[in-house]
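Have a look at the structure below before the remarks.
Here the complex is missing a single protein chain, while all its other protein chains stay put.
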Amino acid sequence: MGLRSFFGILPPKLYYKDVSAPIEALPVPEKITLLWYRRTHSDLAVRVGTKVETGQDLARNGRGPFVSTVTGRVEEASTFLGVDSREYLAVQIRADQKDSFDPSVTSVAGLSETQPQTLRTGVNRAGFTALRSIIRDPRVWPTVDCLIISALDLDPFSIVNQQTFRDNPEQVEAAIELLARTTEASQCVLAVPDNLADIASKVSTGAATVAMVPPVYPNGLPEILAKKYGAGLLMKTYDAGFAGNTVVVSLEHALAMVNSLQSGRPMLEKTVTLSNGQDGKLRNFRVRIGTPVGEILKRASVEVQPKGKLILNGIMRGYSCFSDEQPITATTESVHVQSPSEVFFFQNTQCTNCGKCNSICPVDLEVNILGRLSEYGIFNKCRGLGVENCIECGLCAYVCPARRPLVHFMTLAKQGIKTVTDEPANMEEALACTACGPSCPAIRLFDFDTESDKEDSPKV
Amino acid sequence: MSLLSVFTKGMWKELPPFRLVLGLCPTLAVTKSAETGLGMGLAVIFVLACSNVLVSSLRNVIPRKVRIASYMVIIASFVVLVELASQAYFYSIYESLGIFIPLIVVNCIILGRAEAFASRNGVIASALDGLGIGLGFTLSLTVLGAIREILGEGTFFGAQVMWSSFRPFTFMVEAPGAFICLGILLAVMNSFSKTQQS
Partner (left out) sequence: MKALDITVSPAPHCHSGARITGVSYNFILALIPAMAMGAYYYGFDAIRVIAASIASAMIAEALIQSVLRRPITIADGSAAVSGLLLALILPASVPLYLVVVANFIGIIVAKQCFGGLGANPLNPALVGWAVIRITKAWAGYLDFDLALINYETGFILQYPLAVLKAEGPAGIAHFGLMDLFLGKQAGGIGSSAILCLLVGGIYLVLRGTIRWEIPASFLLGVVVIAGIFWLRNSSNYASPIFHILAGNVMIGAFFLSTDNATSPVNRWGMVAFGFCCGAMTVVLRAWSVYPDGVIFACLLMSLFVPLLDKMKKKQLLPPAVSPVTPQAISESAEVRSAS
């Protein structure tokens, strides 16, 4: 695991790995699974048995395309419940090895002179649903004060963005230029981990300033980058989002976005880091979006032992899955395998008030009090202490000597605030009201969908 | 409700300091020894029974709007009787109880029984109620006083009960000792009645 300081005057530090691993490409698997969060007025445009082409929009009336990443035949469309208690639609496609592209997929002509508005439309049409978690709302496009392109990873056990930066330093400049134009950001920052300073010094970054970030978790998280190097903390409300908006795009997504604008093809592949607890070796794989995790494990000949753990998206913020058929999505960064001896269990002990969580919290929450309030269901007080600012980095639970599931308590409080409070917690909540259905001007006019933030990170 | 249950409810079901948690001020203040606790309890029995009888017999005469003031006058008269009597015949107890005898006037148990029971029931029932509640109060005070006296002074009603080399734990007769002792007794009684219910 991460480094733990013996002399604890400094809190234990989790360093990002400073290793290079070549990206191995995996062939298109036999069967892929695409996850889709179905909204009220949209539906699947295909049926079981329909033949689909790469890049085809599988949804009708969807807000943003639901892109097929392979050519093949739809085999099954079934619903399943994610851990966020929302119903997802899983579409399974038996894939052909050869791609034939959908004719509607065309590139944006004359990229260098194009208007920002056209560029944005292009990005949206290319299905950059992955970026919705990062760029606030793809249709409203708030004024962007600061654009951060991050070569840091989200998890200590992921080296995807690092490796992308190592491999393609020459493409960075183009990406910065294009994204700055697309977002119309007044300020542009390239965030690079300290250990890649020599590569960063060779890269010409154009309009962007280079920020050297110490490779310590949680510096790579978008919220922390925005707080430290951008226009301020990304708040979970539209209020602050409009006041000082920072957009954080990971380098891999930035390059994919440029690629899409140039070729017109949507993002089809995702790089993930595979790590396991025993030897600590990291390997990078590039796979089609929708590939089951099991394919990667098979290729790397790693086996999940009984009672072990299979973790997607990192050990700090990720989720453990119950099946190796869980598909890779556009936001999956890493796959981590733990043996039964490494699996860590939370305990049902009470808080001893040691304050370690408070001192390590990157957004200065009073975690000790929040944990207790949430445990006993006093969600309104949690709101007063700012639990909605929690970025769920996991550090509080990581250092807690009583081993309390603190992150779980924070999520519970957030969920509780949404459901318990009488008045809508914020504008998002108000707009998410579907009582009046299609007649509501707010939804009709703006296609305003608060769920877009979470759409592409299904947690199973 | 039978007259017997009216009398006995003060012993356990509505035991003033522990079940009703009423009259805590004298309970904490005058239970330094079993003797003072008993003296206080007897004074309260007398006042409670007499005021209950008088309030009950006058309950149709007293106008509703001035009833509290009238009860006060009745109670205060009996308290003055007790005070003068104890001053005359039990001077040591009078000394140790001090201000708490006059303060019986504002004891919430007495006013509470007058308001809640005596003003709605007959004379005999009210007398039994006053006697029962007063007896419960006396018992509680005596037990609390005995515990505090035995631990804090090593004596029981002034007689040495602990071994000769016993160094008294005088913390128990200080104010914090009263709170801790009362709290523990309350907790024990609550858990006892909880197990009884289940």
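Chains here go by letter, A and B, matching the order in which they are written, and residues are numbered from 1 within each.
Quick note on the criterion: a residue touches a chain if its C-beta (ideal position, glycine included) is under 8 Å from a C-beta of that chain, and two chains touch if they have at least 3 such contacts.
Computed from a predicted structure; not experimentally measured.
S.K.: What are the shown chains that the omitted chain is in contact with?
M.R.: A, B
S.K.: Any idea which of B:Y91, B:F157, B:F171 or B:F192 touches the chain not displayed?
M.R.: B:F171
S.K.: On subunit B, what residues meet the omitted chain?
M.R.: Touch with the absent chain occurs at residues 167-171, 174, 176, 180, 183-184, 187.
S.K.: Touching residues of subunit A against the unshown chain: what are they?
M.R.: Output for subunit A: 1-2, 4-12, 80, 117, 140-143, 233, 235-240, 242, 304, 306-311, 315-326, 336, 338, 340, 342-346, 349-356, 358-359, 363-366, 368-369, 383-386, 388-389, 392, 394-395, 397-403, 405, 407-408, 411, 423-428, 430-431, 441-442, 445-446, 448.
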